[in-house]
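Complex shown without one protein chain; remaining protein chains in place.
Chain lettering (A and B) follows the sequence in which the chains are written, and residue indices restart at 1 in each chain.
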Amino acid sequence: MIEGLQPERLGTDLTRWTLGPFHGALPGAMRLSLQLDGEIVSHAKVESGFLHRGLEKALELHRWHAAVTYADHLDPEAAIHGELALCLAVERLAGIQVPERAQAIRVIVAELSRVSSHFAYMARMARAVGATTMMHYVLRDRERLLDLFELLTGGRFSINFLRFGGVSSDVTEGFVERVLEAREMIRIRLKEYNDLLSFNHAFLRRTRGIGVISREAALRHGATGPNLRASGESFDLRKWAPYSGYDRIDFDVPVVAEEGTEIPGDSHSRYLQRLREINQCLEILKQVTESMPQGPFEGPKVTPQFQVPMGEGYAAIEGARGQVGCHVFSDGGNQPQRISFRTPSTAHLRLVPQALRAQRVEDVPVILASLDLCLAEVDR
Amino acid sequence: MEIRELISKLQSRVPGALLADRPNPGPMDAGLGLRIVWVDLKHLLPLARVLAEEPGPAYQSLDHLSVAEIGGVLVLTYFLRSLSTGRTLALRGTLRPSGPEEAVETVSVSSVWPMAVPFECENSELFGVRFSGAEATGRNFLPEGWQGYPLRKGYVYPLEYEGVPHMRAVGKTAPDEHGVLS
Partner (left out) sequence: MKQGSFYTSTVGKFLNWSRSQSLWYISTGPGCCADEVLESLGCRYDLERFGCLPQVDPSHADLLIVSGMVSYKSMPHLRAVYEAMLEPRYVLAVGACAACGGPFSPEFSYSTVPGVDRMIPVDVYVPGCPPRPEAIMNGLIALQEKIRGNPRADL
């Protein structure tokens, strides 16, 4: 928080507000109980679970071939990351080798998903501060990415694309060229976004120094992904524990907090961190599309009779919001015994009371939007 | 620090905490990609302190706490990660509930790894594992007054909830041999 900009408390009578679970200012179905001192939040409490679908239990009742479809619904905005964590865990358990071409296709879709998820983040952020023009521009550009998913997989959100040991279809003719086209388009648009919103003085007033999460607090509560990097910790699983051929790609992990111009861990640095990561995704996309390996793209045929050997597997990947983990148990049959997911937003939801403390009530929607919460993956 | 070195250190610091044999048979230990250390959950808290707070192991981060029911036994797996070296380790212990409706109790590690709170909250609601010493978070997945632990294998689905029948309106209610509903 910037010193002297706002008082920490006003000393008025305390009032209580309860928002949600269905409220336009909230990022999803959650309930936020605020204790207000005048218009300053003195205490905040979060309750989740309004979207609990019993996803992990439903997975146990299905066969292995249906598991990918359910993993899609973990985080609908970047469905591929749930699928990828599940597939990597099963592949580790069953000892399936993934062909290099399939790995390259996976990386392309994963990075496109990351850009798409970050675009949705920017749209929500713009909506939270009332910048409707920006929201419409970002959604327009996101449509281009959804078109790419549709071209490749037939779906826009629930793409159901990965298979154990590969992907369900090879890239269609002209797909790579379209990815490069979209890449060029995004590169130009990012400059536009910077002029329109990122460094707009009104946006800076609403986000700079607001909702600060220190590096220590982020680490203590298990934050990962862009939220952690915005607080100044350079931790990215694509670098630390590479999977799917990320070790063959040369890319940097941007940390805006280290650039020195930002207040580490505030709403604006979280926003800028995502902008930088879009740039990084574009770099990864360039390298992967330039050297697409030839060869097969499929693993073993996944039928309803598909069996996974007895054992367990664990995989953790860098999703769009942070670390997505998947732990699977198989008893050797055609049904999973237990699939347990670790999702990043669970930890980020725990940061909400911290981020809201001593903030003004009008900043609450902006801070919530800046944390990029996905309640579907918290509740599962 | 090598894994052998780590294990001997843990054995000397917290005697009796590590289990030499896998006490529970089942589909475990293959293809996990990281080292599993079997522990007696009674000694988990001092073990966690050594692992998290001493500079040698320095496993400051708990990535995930997964619970699975295998053959009537609850298997708890703690996935640890060191933020300074990037090494990973899994701690594993088992709990045996006395019945499908009975809760079991173990110690909470949230005083050592604060990121354990949401995992412990989830598993206490869905698996009936009570973590003593954990902060009270209330119900975060199911409505107040929900009966039973849904992720247990023997869980029976409700037939109705507050006047809403929990079943399909018409048609078949069980999938055929291809897992397809008609």
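Going forward, contacts are C-beta pairs under 8 Å (C-beta built on N, C-alpha and C of every residue); 3 or more make two chains touch, one makes a residue touch a chain.
This structure is a prediction, so every number in the text was calculated from the model and none was measured.
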**OP:** Based on the whole complex, identify which of A:25, A:217 or A:358 touches the chain you can't see.
**Re:** A:25
Original post:
Just one of A:68, A:123, A:275 or A:288 touches the chain that is missing; which is it?
Top reply: A:123
Original post:
In the complete complex, which positions of chain B touch the hidden chain?
Top reply: 141-143, 150, 155, 157-158, 161-162, 164-169, 173-175, 181
Subject >> Interface residues of chain A (partner: the chain not displayed) >> reply: 20-25, 27-29, 49-55, 57-58, 61-62, 69-70, 72-73, 76-77, 79, 120, 123, 135-137, 139-140, 142-143, 146, 156-158, 375-376, 379
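Just so we're on the same page, only the chains that are shown with their structure count from here on.
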**OP:** With chain centres taken as the means of their Cα atoms, state the distance from chain A to chain B in Å.
**Re:** 24
Original post:
Taking the complex as given, what residues does chain B use to touch chain A?
Top reply: 27-34, 60-64, 66-70, 77, 79, 83, 86, 88, 90, 113-115, 117-119, 122, 138-142, 150-151, 155, 177-179
Original post:
Tell me, which parts of chain A touch chain B in their complex?
Top reply: 47-49, 52, 54, 56-57, 62-63, 65-66, 92-95, 219-222, 233, 235, 240-241, 304, 309-316, 323, 325, 327, 329-332, 337-338, 340, 342, 346-347, 349-350, 379
